[in-house]
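For reference, the structure I am asking about is given below.
Only one protein chain is missing; all other protein chains are in place.
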Amino acid sequence: MNENLHGIMAEFREPEQLLNAVRAAYEVGYRKMDAYSPYVVEGVAEALGFKKTRLPLLVLLGGIAGAVTAYAMQWYSAVIDYPLNVGGRPLHSWPAFVPITFELTVLFAALAGAIGMLALNGLPKLHHPVFNAPQFKRASQTRFFLCIESDDHNFRLDEVRDFLQSRNPISVTEVEK
Amino acid sequence: MNAEVEEPLVASGYDSASVTQKITDIVLKCPLQRGWLGGFAFAFILLMLFNFAIAWVLSKGVGIWGVNIPVAWGFAIVNFVWWIGIGHAGTFISAILLLLHQDWRTSINRFAEAMTLFALACAGLFPLLHLGRPWVFYWLLPYPDTMDLWPQWRSALVWDVFAVGTYLTVSIIFWYIGLIPDLATMRDRAERKPVQLIYGVLSLGWRGSARHWKRFHMTYLLLAGLATPLVLSVHSVVSTDFATAIVPGWHSTIFPPYFVAGAIFSGFAMVLTLAIPIRKFYNLQDFITIRHLDNSAKVMLATALMVSYGYISEGFMSWYSDDKFEIYMTLNRMFGPYAPAYWLLIFCNVIVPQALWFKRIRTNPAALFIIALLVNVGMWTERYVIVITSLHRDFMPSAWGIFHGTRWDWMTLIGSFGLFATLFFLFLRVLPSISISEMRDLVHKKSESSK
Amino acid sequence: MPQLFERRANAIARATLIAVPLVVLGGWAVLLAFARSDFWTGVDSPVEQPVPFSHQHHVGGLGIDCRYCHTSAETSSFAGIPPTETCMTCHSQIWKDAPLLQPVRDSWQTGRSIKWTRVYDLPDYTYFDHSIHINKGVACASCHGQVNEMPLTWKTNQLYMRWCLDCHRHPEKFLRPINQTVKMNYQAAPNQRPLGRQLIIANHVHTDGLADCYTCHR
Partner (left out) sequence: MSPLTGIWRSLDHLERPGDGSEEMQHREFPEGASELSDEWSRRQFLKIMCASIALAGTTGCTRQPLERIVPYVRQPEEVIPGRPLYFASALTLCGFARGVLVETHEGRPTKIEGNPGHPASLGASDAFMQAELLTLYDAERSQAVIHESQVSTWDLLLGELAGAAKKWQGNGGAGLRLLTRHETSPTILDQIARLLVKYPRAKWHEYDPLATELAAPRYHLDKAEVIVSLGADFLSAGPASLKHAHDFTLARQPKSTMNRLYVVEATPTLTGAMADHRLVMRPDDLEDFARTLESGTGSKVAALIAADLHEHAGRSLVIAGECESAVVRDAARRLNQTLQNVGATVDYPAAGRNSARNLQELVTDAHAGEIDTLVIIGGNPNYDAPADFEFGTLLPKIASTIHLGLYRNETGVACRWHIPEAHELESWSDAAAFEGSATIIQPVIEPLFAGRSRHELLAALLEEPFSSSYEIVRAFWQKRHAAPDFEQFWRKALHEGVIEDRSAAAPASSPPPNPPPPRSAGLHLLIRPSAQMLDGKFSNNAWLQEFPEPMTKMVWDNAALINPATASRLKLENGEVVDLKFRGRSVRAPIWILPGQAEDCVTINIGYGRTSSGSIGNGVGFNANTLRLSDAMWGGSGLEIGKTGKHHDLVTTQQHWEMEGRDQVRVGTFAEFQRRPDAIAKSAELPPRKDETLYPNVPDNGRAWGMAIDLNTCIGCGACTVACQAENNIPVVGKEQVGRGREMHWIRIDRYYEGDPANPAIFHQPVPCMHCENAPCELVCPVAATVHSSEGLNQMIYNRCVGTRYCSNNCPYKVRRFNFLEYDENHFEKPPTRKLMRNPNVTVRSRGVMEKCTYCIQRISAVKIEAEKANRLIRDGEILPACAQACPAGAIVFGDINDPVSHVSRLKASPLNYGLLAELNTRPRTSYLAKLRNPNPELEQI
């Protein structure tokens, strides 16, 4: 069979079709597949067997890092490195250290979230096989796609095509690597 | 919101295709209109005026402004606070309303966020220009210097640096993340290769994978969750620039909430000031419907009431505190040399918004537009009153003085509109000014519910 | 739909995303390092003078005391640059016609001063007083280095504030017995720190407030 095959892609008009197709494919036993849609379709990801993401944890860690960095920096510089008598206030004026601690917490958390999202999504990925699909342009506009990939362990070209055809898509195409 | 009386969020007869087309065509298809060119040219002229004013103040010093002793803070700070305030609506709409599941935010959050960024850009400039020696601004940042010195963490100005810096960064991230799917759409709808390439790079190769969508949404929610306290904190920190001082009229515990309310108030005013012309100009009445205007107006009304409460409690507290300095300051605000400014702000921020109690006015774009403009003026005046009248007569009568903005002050203020408008006009031309993916979602949900 | 980008675009894109922050940070680090470099601060690079005066010869070779020329080092904020007269006390007798010394003789005849170039040049807003340092056991060499080994004169420290602070916060690291302050051949004691602590008492060094801003800035 074609070594240069990325997978087989079906194009649907309605999100519900996609959702059902994915559920079915999963039951059949396909795992290495992905769905593409112009906006988020509830349930598809779960149907693909994608349960939970580690993003929240990343964000939490980022936040903690920010808080610690901020407070440590302020405490060290004001108490240890160059203690100065500022208006008779204590060197360790912790209430005054809170705002910056808060801000850096948010900053680090946000950065962690954004970078984490890109990293986990493997973005940027300017070149991707699915773009080879002629009609894939519409994936970002109106249509819904399901692509069952060739490296799935029970990928059989004909079975997959038949399976997808059975979900009455607009079209079914082979996607080159 | 009970649906039967509610105006729809999107006019009927739209599916994701037409939505996509209508929004992307503004950028990709429709030719340069005369209106856009004219507006841009005017904005650009103002921007050049801004540059000139900045060049002059950098070469001569802040002495060209009206600032003096006792009124050592002038327009620069007033403009800073004003712009920052305006910069609050965007994040408020996209973050807080998102968490509150207000899906009417959908069609206005994109350019509200853009507005936030451009407002922050203007705001960010003023503290720098305000400095006596702008070329050493970086001494406010912590870094290993040759003097073993650090910023003075007890100063609210340092908090400001971090607050505004964080807010700017997070807003950009939030905005950009939200843009990615739309950039992909642009990439796929663009005809010309270079345009495709540009949007292609910017969209980072987004392909709408379900897993990606999942993480995308998660991130978007998390960011919203982070931005919500942030947006509240930023203007609170800005308010501490005043509240941590001992100056009568500044030293007040109500400042943080009262500043935040004021910020959102002025923010929504600016949203309307922009939305109403845009929807007309690009015939987006179907997306930015009367309902959006109505809701925004409601938010304005609510925040206007909070701000009014702020004014009242300020007056009450100064009487209640029985502090001779506070009392004098309050009376001086109302009846002193700057009384006209005070009554102007009361008129714009307290009296005028009362009109928004009436649906007829809330749903009348023209009226709303005028009210929004008045509120913008009113909020600027409020900051002017807070800064100037508090300073010009504080503790030592012997040191009392008066402040007048010079023509350079006004040039810098007006010029900053130029910067804001220029950026905004460019934004309209190169980016989808309404979130396409979210609109699709909306249209979809709508068709669902109609089924 | 044809691919908009080739395969390698992915690698390039990721590389740039990682490179940009690295370059920015790196550049900043380089800038910081440069500011502290001897090249920028001019440490160890001889300063051109109207007369190529050799401390090595006069101090190291002839063993002339610092204070013979820098007369006010012990009494005034300014250590003093010798008037032409001082040079002529010897050079009216020896090296009378050395071409190198022509500027000195000119100055002596015309009554116009020799214009030396500063080697240790503090900013105008920083006030340093030689006398108090000498009188409290801070040696000439502590700041000026082994001038007795300098054929031409250069500075041996960067004169950054943190450098001043180092001694103002921990004088014990540098103090000498007062009678050793002008000695060029002084060997730092192995037990400098404990010795230093004793010297703080012995030399009546009041350490509190040494790091006050007003100690140096007015």
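In order of appearance the chains are A, B and C, and numbering begins at 1 in each one.
Basically, contacts are C-beta pairs under 8 Å (C-beta built on N, C-alpha and C of every residue); 3 or more make two chains touch, one makes a residue touch a chain.
This one's a predicted model, so the numbers in the text were calculated from it and none came from an experiment.
One chain is not depicted; across the entire complex it touches A, B, C. Summary of contacts with the chain left out: across B:Y14, B:W73, B:F126 or B:Y199, the touching residue is B:W73.
Only one of B:H101, B:R133 or B:R192 touches the chain withheld from this view, namely B:R133.
Where chain A meets the omitted chain, the residues involved are 84-90.
As for the chain not pictured, it touches chain B at residues 60-64, 66-73, 130-140, 143, 145-147, 149-152, 154-158, 161, 241, 244-247, 324-325, 328, 391, 393-402.
Summarising the interface, chain C meets the missing chain with residues 28, 31-32, 34-35, 40-42, 71-72, 75-78, 80-85, 107-108, 111-118, 121, 123-127, 129, 131-132, 135-136, 160-161, 204, 206, 208-209, 212-215, 217-218.
Just so we're on the same page, only the chains that are shown with their structure count from here on.
If each chain is reduced to the centroid of its CA atoms, chain A and chain B end up 30 Å from each other. Per-chain CA centroids place chain B at a distance of 52 Å from chain C. Taken residue by residue, chain A touches two or more other chains at 82, 124-127, 131, 136-137, whereas all remaining positions touch fewer.
In chain C, the residues that touch at least two other chains are 1, 4-5, 10, 13.
Residues 15, 22, 34-41, 44-45, 48, 50, 53, 55-56, 59, 73-74, 77-78, 81-82, 84, 86-87, 89, 93, 96-97, 99-100, 102-104, 106-107, 109-111, 113-114, 116-118, 120-121, 123-128, 130-131, 136-142 of chain A touch chain B in their complex.
By the touch criterion stated above, chain A contacts chain C in their complex at residues 82, 124-127, 131-137.
Against chain A, the residues of chain C that register as touching in their complex are 1-10, 13-14, 17, 211.
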